[in-house]
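For this depiction, one protein chain was excluded, whereas all remaining protein chains were kept in their positions.
Right after this comes chain A.
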Amino acid sequence: MFSEENAFSCYANRMDPRDERLCAFLGGAVAQEVIKKTGKFTPVEQWIHHDDACLVQSTAGAGDYDGTRYAHQAAVLGTNFMESIKKQRVFLVGCGALGCEYLKGLALMGACSGADGKLIVTDMDRIEVSNLSRQFLFRQSDVGNPKSTSAARVVKGWNPDLQIEALEKGVGVTSEDFFDDAFWTSLDLCWNALDNVVARKYTDKCCLWYGLPLLESGTLGTKCNSDVFLPGLTKSYNDGVETDANETQIAMCTLRSFPFLPLHCIEFAKQAYFSDYMEFAPQQYESFRKDPAGFFEQLDAMSEAEQFKALKMIKGIIELQQAGAIDFDVCIKAAFNHYCRDFVTSIRDLVYNCDEIEKTTGKPFWTGTKRRPIEAKWDTSAPPAEALEYLYATANCYAFMWKVPFVRNRTEFQKRVVQLNLQVPAWAPPSDKKVETEEDDGDKVDPAAIEALKAGIWAHDFEKDDDTNFHIDFLTASTNLRASNYDIKHTERSTVKVTAGRIIPALATTTAMICGLVDMEFLKIVLGMHREEGALDKFYNANVNLATGLQAMNVFRPEPAIVRKTELPGSVAEFTSWDKVEVDGEIPLEELVKHLEAKLGGELRRLHPAGNDKVALYDRSQAEMLNWKIEISAGQVQVEQQHRQE
């Protein structure tokens, strides 16, 4: 524990030098406070104080570094520290928002800038416009270029001594020929700047195996967290992580028939409407058109519901084409068919069926989460605005599929719709055929019609960030038509984009802040604090929510490694996921077995390769079988099991 006196000296004596990591941390927090002036989120209750006194080194003064760019840092952390940090060999996995911040920090710190130092950064992605609001090393002119090489170029420009190597490889089981033993054993630590659990689990596995410290962090909007994983000391990432369970799993019947939240409308628009009409239908159609025989083979493998859906969609597309050449008017008609089916007819069918249930059972049906929908309206000569929005987006999506020119001009579009004199088909109660049972087998489709299908159709590939492709427009229009059916609040386009596009909200402020904190943990590792007494008390994991003032800044000590008992008679009574038995060079299996038995005590029953407990490299019971006697007498096989002779 640091005393008050030391705290004073920390302030008084170190007044002049500035620690860059704290600047990064505060820079994020302060910028967020500035934005809070708009009234969004709770400002801090005036003061924030943050310090990390365990980093103060008794070796004072900048020494030779005085007057250089490292003057501040050396003054605070000492010249020995400077020598250590220059020699570091760091693997930075990922070069997105977190990666850019970390590269900046490393360059400023002078890390990996000595002859023996090395900084390897890898990222498979290329730069997109939506990255630019956080990934500040990139500019508009970099869009399309690889992230790692672009970022490396910038930071090397700031600090030419930085020994940086930029790669575009993913990190995982498929790149193990590149990131091999030699690679990992040459590192001092691994530094995560990732956006998915799979990669995090992988790097953690490697760090466990090679005994490397791992720095980990993540952000989600205003929330962020950081973790330090230290060999032999802490729990590892794999110890703590939960599986990818989706908390917000929505029941199918809720989506299909009984939505009550805007989210239900958005999800259904994406999973059903967009997915079926814009992706699935054209894909199935193309597969059918190009290779009917192959298509039917693949159809058999699908579930009945899927089969039916595929055939119905293909039939629908064929019918549209039978009227003549495809032009934009046909696209409008296709859109109108969907409008009628999804927002008029199916709604009336549902209400009818459920009202019948209510009549039969005598119990109120439309209660609790079940909202009674009303069908959408239509007026041939003066179509409602909501309907037009839908038709506009949908017809243009069809235009894409058939390579027909778009009609973006709204006045012209409305005119064409009115001219087509579209009528909603007369509705009749579903009665006996609750589900259409048309026998939609391929045999029933006129072979001549198939011959005539020369026109191909293009499937859409959902792209949320392209404002000109009508995808988000389609989703917004269908979401809100459905919401209107059920009297649910409408959703703004930007919200539909974020939800349907599964966009992770991200801010530069949160990123900068958490990276500043992780940088400080890096300093501690460079100082070797993880090898000292009481190390766990000196490292911090953090969990912060910038939205709620400083009430939600939690900094806590990393959790110690889970220690399990071996219950073996030998000298190894306990172990953690970090422990291993090391063997130099190659060794025959039999000797390995003896070696392990000598080291750990007891009897070795089975030996599995890492991560695969289904396959045994060695199985004692099978080895013993070599000694069994097998006899055949009186027509019977007799086995005399004998234990292995020692």
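Just so it is clear, contacts are C-beta pairs under 8 Å (C-beta built on N, C-alpha and C of every residue); 3 or more make two chains touch, one makes a residue touch a chain; residues count from 1.
Here is the rule we go by: contacts and distances are computed from a predicted model.
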item	value
Options "Centromere protein N", "Ubiquitin-like 1-activating enzyme E1A", "Bifunctional peptidase and arginyl-hydroxylase JMJD5" or "Metaxin-1": UniProt name of the undisplayed chain	"Ubiquitin-like 1-activating enzyme E1A"
Option from A:Asp51, A:Asp379, A:Glu532 or A:Glu574 whose C-beta touches the chain left out	A:Asp51
Residue, one of A:Lys86, A:Lys235, A:His471 or A:Lys497, that touches the chain absent here	A:Lys497
Options A:Val173, A:Ala385 or A:Val637, residue touching the unrepresented chain	A:Ala385
